[in-house]
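Only one protein chain is missing; all other protein chains are in place.
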Amino acid sequence: MSAVQLTPKDLKSDQEVRWCPGCGDYAILNATQAALAEIGVPREKMTIISGIGCSSRFPYYMGCYGFHGIHGRAAAIATGTKTANPDLSVWVVTGDGDAMSIGGNHLIHTMRRNVDLKILMFNNQIYGLTKGQYSPTSPAGLKTKTSPFGSVDLPFNPINLALGSGATFVARTVDTNPKHIKSTLLAAAAHKGVAFVEIWQNCVIFNDGAWKDWSTKDARAERTIDLQPGQPLVYGKDNEKGLRISGGEVEVVAAADADVWDPTTAAPLAYVMAYLDEREDLPHALGIFRQHDKPTYDAAVKEQVDALTAKKGKGDLKKLIYTKDAWQVG
Amino acid sequence: MSAVQLTPKDLKSDQEVRWCPGCGDYAILNATQAALAEIGVPREKMTIISGIGCSSRFPYYMGCYGFHGIHGRAAAIATGTKTANPDLSVWVVTGDGDAMSIGGNHLIHTMRRNVDLKILMFNNQIYGLTKGQYSPTSPAGLKTKTSPFGSVDLPFNPINLALGSGATFVARTVDTNPKHIKSTLLAAAAHKGVAFVEIWQNCVIFNDGAWKDWSTKDARAERTIDLQPGQPLVYGKDNEKGLRISGGEVEVVAAADADVWDPTTAAPLAYVMAYLDEREDLPHALGIFRQHDKPTYDAAVKEQVDALTAKKGKGDLKKLIYTKDAWQVG
Amino acid sequence: MSIAVTRQDDVVIRFAGDSGDGMQITGNQFTDTTALVGNDLATFPDFPAEIRAPAGTRAGVSGFQIRFSSTDIYTAGDIPDVLVAMNAAALIVNYKDVAPGGIIIANTGNFTERDLQKAKLATNPLEDGTLDGYRVIAIDINARVTEALAGSPLTSKDVLRCKNFYVLGLMYWLYSRPLEPTLEWLAAKFAKKQDLADANRTALRAGYNSGDIHEVFQGRYEVVPVENALPGTYRNIMGNHAVALGLVAGAELAGLKLFLGSYPITPATDILQHLAELKEFGVITCQMEDEIAGICTAIGASYAGMLGCTTTSGPGLALKTEAIGLAIMTELPLVIVDVQRAGPSTGLPTKVEQADLLQSLFGRNSDAPLPIIACATPADAFDCAVEACRIAVQYMTPVILLSDNYIANGAEPWRLPEMDKLPHFPAAQVTDPAGYAPYARDGKLARPWAVPGTPGLEHRIGGLEKEHITGNVSHNPENHQLMSELRRDKVLGVRDTIPTPEVSGPREADLLVVGWGSTYGAIRSGTERLRRERNVSVAHLHLRHLWPLANGLDEIFARYKQILVPELNMGQLSRLLQGEYPDHRFLHYGKVKGKPFTAREIREKITAVLEGKS
Partner (left out) sequence: MSIAVTRQDDVVIRFAGDSGDGMQITGNQFTDTTALVGNDLATFPDFPAEIRAPAGTRAGVSGFQIRFSSTDIYTAGDIPDVLVAMNAAALIVNYKDVAPGGIIIANTGNFTERDLQKAKLATNPLEDGTLDGYRVIAIDINARVTEALAGSPLTSKDVLRCKNFYVLGLMYWLYSRPLEPTLEWLAAKFAKKQDLADANRTALRAGYNSGDIHEVFQGRYEVVPVENALPGTYRNIMGNHAVALGLVAGAELAGLKLFLGSYPITPATDILQHLAELKEFGVITCQMEDEIAGICTAIGASYAGMLGCTTTSGPGLALKTEAIGLAIMTELPLVIVDVQRAGPSTGLPTKVEQADLLQSLFGRNSDAPLPIIACATPADAFDCAVEACRIAVQYMTPVILLSDNYIANGAEPWRLPEMDKLPHFPAAQVTDPAGYAPYARDGKLARPWAVPGTPGLEHRIGGLEKEHITGNVSHNPENHQLMSELRRDKVLGVRDTIPTPEVSGPREADLLVVGWGSTYGAIRSGTERLRRERNVSVAHLHLRHLWPLANGLDEIFARYKQILVPELNMGQLSRLLQGEYPDHRFLHYGKVKGKPFTAREIREKITAVLEGKS
């Protein structure tokens, strides 16, 4: 693709944006437009494919090609699109319900296959569009319209699920930090292969403040750590604290003694970072958990087609139909 | 449940067993009957629920209750059965296609919810019943009827997927070792919560020898390690080699220096053991990867029902219908 | 000066405002109070789209229509007598429906330049002649509420949020309704937020008093209670709520506990939400990962001896079809509720349509028959849910219960059933191993229900064809034919336990109008009025049972010269009837606009048909 330079405005559509005032989706939309303007892909080669949910209205607001699919199936539709035309930059926008509930199967298989899609999962820990039922990422005990006495479901850790499915790029960002969204999406775009990006998103109406313990500016400094390739695992207001991994466990150390983060390692360290979520005493990780290079599905499909076409010559319909074992009458 | 003692024969049904001669399913059937005879549950309180596949014919051969469901849905059906009656011992029997392909979503959600089901996944890395197509666990490059030039799909590591979904009990065993199957199933039965057991199974017809590098008696000693709670991580013909985990990586050490295996740790060590599968130089792990105690879904559902019934009194239909805001006419 | 109170028999009010304006609450309060007054009533809430659109836009308009009357009514009315428009967008979207000369109350506080812009209006419709011919009452409700709540501890934004109660108060005044029910509701609702309770109370009273004080109206109205209402205890009910209650009742009447496996989907989600509250009835609700898991857990629960049930809307039903086949093959009881919405595909998720009938009948691989019933009104939904449970349990079969968005969210007074007159249909779960066979059959052709946990009845079921009696897997050709016929005949046998429906109107006439589901009200009202006022020779037949069709329909059809089938679809019941009763001709009258029929549309169509014009 030729390196095209767009402005975020080029990526706005003519449709009125229709989320609730204060919804975290706005910030994500803006940051996405800013990021996509910089990936060097012309508008017509970008397509956004979504399922159903508040988050899934996303394609309508983007000035490129868009497909608002059906609930849970965005990853499957996008797999078809990308495999049919690997030249396109295909982005999947989905919610915690759309991706992890009804769409869970397509999600894990897309990640396993390493289809070169960028999957943005807006995690508000709730079904927004259907007005407030718990989702597979809602914490146990959450009271919602369908769990009036508290949900008895244990939630997924989306990062663990993505890692466990074999995703080659796994990252996390948050709606309150547009810069971080942008840099994360740029890294995702640069990755050749599936990129799963969990985006903590606030639903002001049905689950307000779900992430507030980690998402506000102050909380972010003290209670999150940003995983960046080649950077030390440090956090705190003045980056004064560090993490060191030993034997699957994690300890807090002085910044100077912190391990350096390497998302490309084959060893299962990314899981250790996901495990931080379970620890009250440790920060939650944002940033890039894993970044592995593996053959992509769409490229492998194309290679096989190309290789066999080169080997056998372009298929000839007549030869296919008129085989050796045919016989002549009359 | 009262402790009942059965013989394996009690768990045979009157139906002729119909797998191909030499199929690994026979050994698993026998070992399962042996194990289930010892779990202290009477026949009538056991039910086996399956999907579709060679493996899924299992219920017909068991002398307890059985439900041969539809393709991929066994875990969902079983969730309903177990939640409706937590008093039953509910076993799901499924294949790599049934569980991980079409049934992937129900599988991961069942594991996330920690429904107290025992899920036995017969992994032969192939679709047996439909006569030999690659499955989500087939190695990349496998030539099958639908991948004549080699599969371009990267496979799941079932253990990683189970762990990443939050399963509380994750284990692996192999059809060539009936004793190991039996002890693994007994451990699964003893676990309160979901138990995911991958069983390496040989399909003589369509994927013969898929596991032979690890499953024969000799290979097992040298190329597998058995994860048992509280036991050192040793392997080799004379248990002479050991494993030590450090910083997410694994090294081979003398048996005496081996780490002791603890599947109950909260730290993500189980992933390290799954990661052995990716290493040519290390053994593959069998045995128990994870064993965590968490509230089960079925019990939590029941508790909520019981608690609210205790609090509000048994629901009175008349009161439910004749509410305060009703009025009288005539 | 005292203001005259005029008696009216039948009034339609539409509240319309922004999604955030609380129109649904206003409407529901007016409804509840009106029910207590003893009027018959029907409501039609009309949500815009799923997401809150930007405030002030046309897309963001939310409406609630209520019709109340001194006599029996069947629909929420065609033409509002009063429109309350809380902003410019609400006005422009709705005013055309109002009866000529009708009242339009407009909140001028939300007709600023910006408001007009957001509503895509070049000029102010209050001033540019748009509303000529209506009785426009322009009030700056924002200002009045702010005045009334001067000194309240609430922020000015929260103060403005009370304006719907101001309007409600005003409408109570206009139609002479008591404030008490709403005052009580506020006290309960905001028990822990006294400030809000106070503010809304004050706004309500201010609105009520403004009627007297400001003399904006020439007079007040009174709609006296229904006189010839059937004696009994009544309560206001919405369709989704009625289904939930019916399922609980149905399970209890069968001696079973209810299990609901479901996945949220508009407009069916409420049923799950209602049932999730009823733990003390032993009701288990599992919100599953998708629709397939929803029905599969329900099948698994029925297998375990509960009454399995699943609730959904059209797209969700489409996903459940494979599993429905499993329930048919395993012959387990199961109630599947489909609250229909407009499609195809995602379509218009918050709008009404009756277009899942053929999906319900035929939307499965192979010949896979099951009984289908549809409810006519919110109150009828209770009876239909009970009936669905009865059939499921007595015949060991999945049953589809069709509701729709109009019934689901509409309300009407429900004459509560006398508890001891509810039908009992205890489920016969077998326990005796003697003579047990999994696919033996009783007089209804139902197989015995043997539940895991029962000693000596261990058996295996599944989706492969079963051998007659033994239930073993069978590939025998004759057996497959026999089982296919048994499955068909069992379902057809439901005919023996359902009554032939009664025609409303003359036994013989020029025209019979046949309907099903939520068109009931419009058809009943349209046909009655034509008979009453213009002596038209027309009758109405409503079908609750869509499969099997009741005995005796053929004879009924034969008594009418023509048959008209209005449906909110492109022709589904008409197609079914035409196939089943080829001796008659069924004229389809369809509407697919995401809206219910109005009684007037029905009347006009009937007239046209009888005049040979269509």
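Each chain gets a letter, A, B and C, in the order it is written, and its residues are counted from 1.
By definition in this document, a contact is a pair of C-beta atoms (placed from the backbone, for glycine too) under 8 Å apart; a residue touches a chain by one contact, two chains touch by 3 or more.
It should be emphasised that the depicted structure is a prediction, and the values quoted were computed from it without experimental measurement.
Among the residues C:D367, C:E418, C:D496 or C:D554, only C:D367 touches the chain that is left out of the figure. Only one of C:G38, C:G239 or C:G343 touches the chain withheld from this view, namely C:G343.
Residue in contact with the omitted chain (choice from A:D87, A:E222 or A:E278): A:D87. In the full complex, the hidden chain is touched by subunit B at residues 16-21, 52, 54, 57, 68, 70-72, 101-102, 104, 127, 129-131, 133-134, 136, 145-149, 153, 205. Residues 48-49, 59, 313-315, 317-319, 321-322, 325-326, 328-330, 342-349, 351, 353, 355-356, 358-359, 361-368, 462-465, 475, 477-478, 480-481, 484-485, 487-488, 569-570, 572, 575-576, 578-580, 582, 585, 591-595 are the ones on subunit C that touch the missing chain. The missing chain lies against subunit A, touching residues 13, 15, 42-45, 47, 49, 52, 59-60, 63-70, 73, 76-85, 87-88, 105-106, 109, 301, 304-305, 307-309, 311-315, 317-318, 320-323, 325-330.
Just so we're on the same page, only the chains that are shown with their structure count from here on.
The largest tally of C-beta contacts between two chains is found for B-C.
Centre-to-centre, using mean CA coordinates, subunit A is 29 Å away from subunit B. Among the residues of subunit B, those touching two or more other chains are numbered 105, 109, 301, 304, 308.
Listed for subunit C are residues 279, 289-290, each touching two or more other chains.
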